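A single protein chain has been omitted from the complex, and every remaining protein chain is retained in its original position.
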Amino acid sequence: MTNGWIDIKNTDMMLIMGGNPAENHPCGFKWPVEAKRNRNAKMIVVDPRFTRTAAVADLFCQIRAGADIAFLGGMINYALENNRIAKDYLVNYTNAAFIIKEGFKLPEDGLFSGFDAATKIYDKSSWNYQEGGNETGKAVLAAPTEGHEAKAALMPVSTAAKGAASTPPPPPSLPPNIAYDLSLQHPRCVYQLLKQQYSRYTPEMVERITGIPKDQFLKAADLFTSVRKNGDMKKVATIIYAVGWTQHSFGTQIIRTAAMLQLLMGNVGRAGGGVNALRGHSNIQGATDMAGIFDILPGYLKVPNPTDKDLKTYLDRITPKPAKPNEWESFNYWSNTPKFMVSFLKAMYGNAATKDNDFAFQYLPKVDRNYSWVNIWNDMYEGTVKGMFAFGMNGVMIGPDSQKNIDALKKADFLVVCEIYPDETSAFWQAPGITPDDLKQINTTVYRLPGAGFAEKDGTFVNSARWLQWKNAALPPPGDCRLDQDILAQIFLKIRELYQKEGGKFPDPILKASWAYTLPAHPSLSEIAKEINGKALADISDEKTAISLKAGQQLPGFAMLHDDGTTSSGNWLYCGSWTEAGPMMQRRGTEDPSGLGIYPNWGWSWPANRRVLYNRASCDLAGKPWDPTRSQVWWNETAQKWVGNDVPDFKPDSKPEEHMGPFIMNPEGVGRIFVPLGAMADGPFPEFYEPIESPIENPLHPSQSTNPVVKKYKTKMDKYGTPKEGYNIVCTTYRLTEHYHYWTKNNPMNVELVPEPFVEIPAELADQMGIRGGEKVKVTSARSDYIAKAMVTKRIKPMMVDGKKLYQIGMPIHWGFLGISEGEGRTAKMPANLLTPTVVDPNAYTPEFKGFLVKLEKV
Amino acid sequence: MWSARSNGLSSVASARLKFDVPVAPAMKKTDWDKRIQRAVELAERYSSAAEVLAFYRHILEFQKTLRADVASSSSPAGGDKAAFREQLNLDIAVQQLPALLALVQRTGPPKLAQEAAEIGAGKLHLSSPPCYASSEEQREMLRSFLLSTDANGPESNHFFARVLLQPQAEHLAATQQTQSADSSASVCPACGARPQVAVLRPEGEGGKRFLVCSFCATEWEFRRILCPVCGEVDHQKLPRYSAEDFAAVRVEACDTCKYYLKSVDMTVDGLAVPLVDEIATASLDIWAVEHGFNKISPNLMGF
Amino acid sequence: MSDRGTLRIQQISAHPGPVAGEGAQRQDKVCKLIDTTTCIGCKACEVACVEWNDMPFQTTYFDNTYQTMPDTDWNYWNLIKFNEDEHDNGSFAWLMRKHQCMHCEDPGCLRACPADGAIVQYSNGIVDFQQENCIGCQFCVSGCPFNIPKFNPNTKKVYKCTLCSDRVGAGLEPACIKACPTGCLHFGTKDDMKFLAENRASQLREVSGFQNAGVYDPDTIGGTHVIYVLHDATKPERYGNLPAKPRIPLSFTVWKDIFKPIGLFGAMLGFVGVVMHYVFEGPRREQPTPPVVRIDPPPPPAGKEN
Partner (left out) sequence: MDVSRRAFFKTGIAGAVGITVFGFDARPLLAQAGSLKISRSTETRSTCPYCAVSCGVIIHTIGDKAKNVTPQVIHVEGDPDHPINRGTLCPKGSSLQQDIQNERRILKPQVRRPGSDHWDDISWDQAIDEIARWTKKTRDATFIETDAKGQTVNRLESIAFTGGCTDTNEFNYLVVKTMRSMGVVRLENQARV
């Protein structure tokens, strides 16, 4: 979330889409309700199903699963057409005025400039700003001609092809002096391109793609953009989403579209505004910050790749240079990357990380391909992954394509699972359908280690609102269970011992990883938390803030980090969470002076205890809040610095007249409506593409129906269904209020509330097929089939999509083959993810769980 | 008693429910009858405290008769504790003293009754700070109480002062409605006295903690798992001791500073009257003291 | 039950003579307010009810709905009813209503009950079943306009929501109230709750475009001590058969209104009670003791009634 849970009470307008907070975040949902009750805020819900969130909404639109970009693109078009935009914000806080290079081409045919059909990779060199100064009101150039485009389209291909043979060369960088046109008239300025791009997303087109009747879409568009009537800046709208957006083969671009809409309307950085991802689990936010994923290091530092022959090369590659109009300022905070990285290496390898050995840079593995979730299973299936550790991660249930994951595990040598309940992953060899003979053929050794439950562990969770909150252990683990961190530490120390005794491949990082914990086999999480925050390794001081630290003291914040090895920090983003003043994430101050729900002394929020990101954008150019009744930060003329109720997300002493951009993490300093160069794999603007399994051809460009850079997987398990083969029903998966993932199927109370799996089926379809509620149905996808009872409902309506009548069905995911109901033989013992396809979003590598094709039949 | 939801959510009748602020119980006129009635009930329920409660009941009935509105309610700068005490009317209190002395001689426990007699008869009283019985000296006695930083020692002269000034203080605090800025203030935001007892009031599925002032009975928010004396937050060092005999009252102690106060859990017994239940459970105090804990501030009955 | 000590009784089923405690000063009428327009059907209140009342875990079955079970049960007193509500004009709503005893001011169950002291109405409005006096005749079931009382074949007794009279007796809110995460449940005096409800209803009419929004507090049974804010108060049936004009079956009202003044009443009901008891349970094992004894012994029936 750019904002936070409580902050939602400050909003005037909510668009809840790709999320179902009433069901999946009930206690957080009190704040949207609060906004309705207290501010008469309006709530628009867009979802394939009429959910419990929709039940309390002011307006509901039933959308075809996966059509979100068309809907949001239509919103952008509507806002532009009806002047429901924040002009000053747009011109000064976003790159709307920036001019894009000649040769860039919009995807009228489904492809941006630079696509290489052979490699399915874009050469992004044309997705860049034009060099030059202030073009405001200067001679208006002709729109790019066919010729341009042809050249543009051809030229990169060759280079890309060359690149494809080897690893592609590092992409060209942003120009230091960006050309811009404050009148927004230049035909190639971002604003004009944006208009051109979404002019195709007419209400009629939105209806064809999404299945939402034109008049209903217009109602939603008018209501949402009404907060910006005649450009008035007082009101604020928020957009709230969850995995209903991320789990698509274009998920990242859906979120981008939402962000663009919010920038266009000036809703980012403001109380009651923002783009708010509701994470689904207690510490998913933390796991991302802490780089539990292959393509980043803690604090979102990019992983090194093989071309980074040394630390310097690597840092030069990943440290952005400011790129902006000469007349403007850019904080370009990522310019501090070297300090973050070196401090990280010092935390990892302590004294073994020295200037002479590039701070042990070579100890880190180099990554140049996709090792993400589905690739792990795919490659295990193909035999290259031999062993797996799964700590509280039930991969068989999570899927996609559970059967593929089960078959993959059959081929592994060893599997180590740490869990608190019997789980389907460690018990994959007991999956239904496996015969005694099959069993003999399964040679995987499986260790099932009893870990500790949440109440038995201390440590930090990070919630959706980026709040770090420490929890204490209430009781010791039962029986022979051990703390997860102890288990991991003991395994690692044993491995280290083996390398000490016997030697082996590249033992240095294993032997030299810092492990200065009082009880090495029982590392205390407090000690680790302090290590993550980081400390001074020598006496250091900062003349600007007049802060000086003795060696060994905890760092007060990431501004004190150095790139010379005199500081260490396991995650720069969390620097400030455990200072000399103590553990900030353990604070429990309940005061909220501003009444905005900031609670500055409760826990600690990254970055720098800032509760709303980009909050400088909550003020006008002069530094005065757009809405004085919701004052977050402001420029104090007398003190000559930024002050406020929240921690300013800005260079504290940058005068408004310096025109520094509020989006300090971008080298441009402004919000990106157009994303230049390599940041996105599939286009600088979001374009609507069909899901990989789609009931229709993309009405915008049938020739390029799906996301061009998305690759299908090739094993014999990977089958993708089409309407021709009879897969003509759109299916989506989701969770229920009463259950949590694959966990509460072990709790009697939750099982009593919702005992059995089911499939939600539109009443009209059920009538046609003679299915009555409670009868068993079989849902079949190209991968597998799934049996559960039918819930015949009017909450899912048939829809007209591109002139064809279409049905959608849905199913909750909470049941597997181990659980209370499962044990009582009351389920078919099938994970819902047997049905889902192995295909991922090219930016986030998240699988497309939402919106795949199935057949439906009565059992 | 029927306070509507207080889980920080506004109600449509925001007049009745404060939005986004833990609802402290409305500080309206002291309900002496409620306290008296509770004292009677508890005297029946806990025979062990019958004698104490019987006397406390007399005191309550006496306090009820005192004019409380004599303290000037010209509100001083919020939280100016010295100013708060300056506004209490000592002359009135002195006028009311003889009646109190008579009552205590008639109904009080032996030592206190004897003392009342001595103060009344003008004999020198040896307890410190010394106080003499001329009205000027009696006034001085009340004054010394007001000036003492720890405005509630167990000394009996403090007893008389507390009884006489408490109604004024409660009235004044109510008119000022001082609210504590943070949830970790260990002394009363209105008058600066130490807390007498903690009270847990319903907040969602939980009980929100407030501290009740030992002098002016102001309630201020004080967060859970935090020692009001030394600020300890380590849950392992903050044991709670409860006895089956008292479902809603428990000892909230701190192993670090060895201080404790009792808490009255309104999510268990919504009929409890914290100040009265606190006195009625004196045996818990004895248990606590026997186990090496010190009470943050003794109550009006000297426990 | 602790509440007997603190809750004053107003009516007692099939009880001859005046009611204990009458004439003493009234207690505030209590009331539960349910704002259906902010209920998200999360069932936290169901869990709270089960936990507070120590209900045993029971096996439930999928029944083509999100609803935990088709109706309340003798051991499941609080149930969110999910109603898919479609209109000819195509508009659709998913209405969620927390369903439990309405605690009528004029309780049909109490009127119908022939067993002395099996059903009492406290003067704060709570209608409570005293199982020790229940003879299992189930007249209350047919007497209830909301189909609330549920019979337990094993104990041969009838059970229902007590509005947590034990908690209320101890000065607490009912368990369901504290559980609600969106704050759509309130508890307080009837006056306060009516005030809140009417405010919310007018907000819905004026701002949210629900012209028919209103408060459900049916006067046909003298009002209820559980009231709803509805988006459409003109058609309460939409909310899972909430009757617009709930009525106590005539037979029972007639009984009471005609026979009550007549002295026979007490004796007769006693007799009916015995018969019923015999019919359902065979020879009486033990004399059920009327709860009034514990409150305040009733004066003997006035002479003129003989």
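A, B and C are the chain letters, set down in written order, and residue numbers restart from 1 in every chain.
One rule holds for everything that comes next: contacts are C-beta pairs under 8 Å (C-beta built on N, C-alpha and C of every residue); 3 or more make two chains touch, one makes a residue touch a chain.
It should be emphasised that the depicted structure is a prediction, and the values quoted were computed from it without experimental measurement.
Considering the entire complex, the omitted chain makes contact with A, B, C. Within the complete assembly, A:L278 is the residue of A:M233, A:L278 or A:V730 that touches the hidden chain. Among A:D116, A:D289 or A:D649, the one in contact with the hidden chain is A:D289.
Of the options A:I121, A:I209 or A:A529, the residue whose C-beta touches the omitted chain is A:A529. Of the options A:Y93, A:F250, A:F558 or A:Y574, the residue whose C-beta touches the omitted chain is A:Y574.
Of the candidate positions A:V91, A:A179 or A:A390, contact with the hidden chain is made by A:A390. Touch with the hidden chain on the side of chain C covers residues 42-44, 46-48, 51, 178-181. For chain B, the residues in touch with the chain missing from this view are 7-9, 22, 46-52, 55, 108-114, 153-154, 156, 159, 183, 202-209, 223-225, 235-236, 238-245, 282-284, 286-287, 289-290, 292, 294-295, 298, 301-303.
Rule of thumb we're sticking to: only the chains that are shown with their structure count from here on.
Each of A-C and B-C has its own count of C-beta contacts, and the greater count is at A-C. Chain A and chain B have centres, each the mean of its CA atoms, that are 53 Å apart.
As a whole-number value, the distance joining the C-alpha centres of chain A and chain C reads 49 Å.
Centres computed as Cα averages put chain B at a distance of 41 Å from chain C. Residues of chain A in contact with two or more other chains: 30, 33, 37.
Those residues of chain C in touch with two or more other chains are numbered 181-183, 200, 203. By the touch criterion stated above, chain B contacts chain A in their complex at residues 7, 9-12, 14, 19-20, 22, 181-184, 221, 223, 225-226, 233, 235. Every residue of chain B that touches chain C in the complex is listed here, in rising order: 1-5, 7, 9, 11-13, 16, 202, 204-205, 266-272.
For chain C in complex with chain B, the touching residues are 6, 28, 30, 48, 167, 170-173, 177-183, 185-189, 192, 195-196, 199-200, 203.
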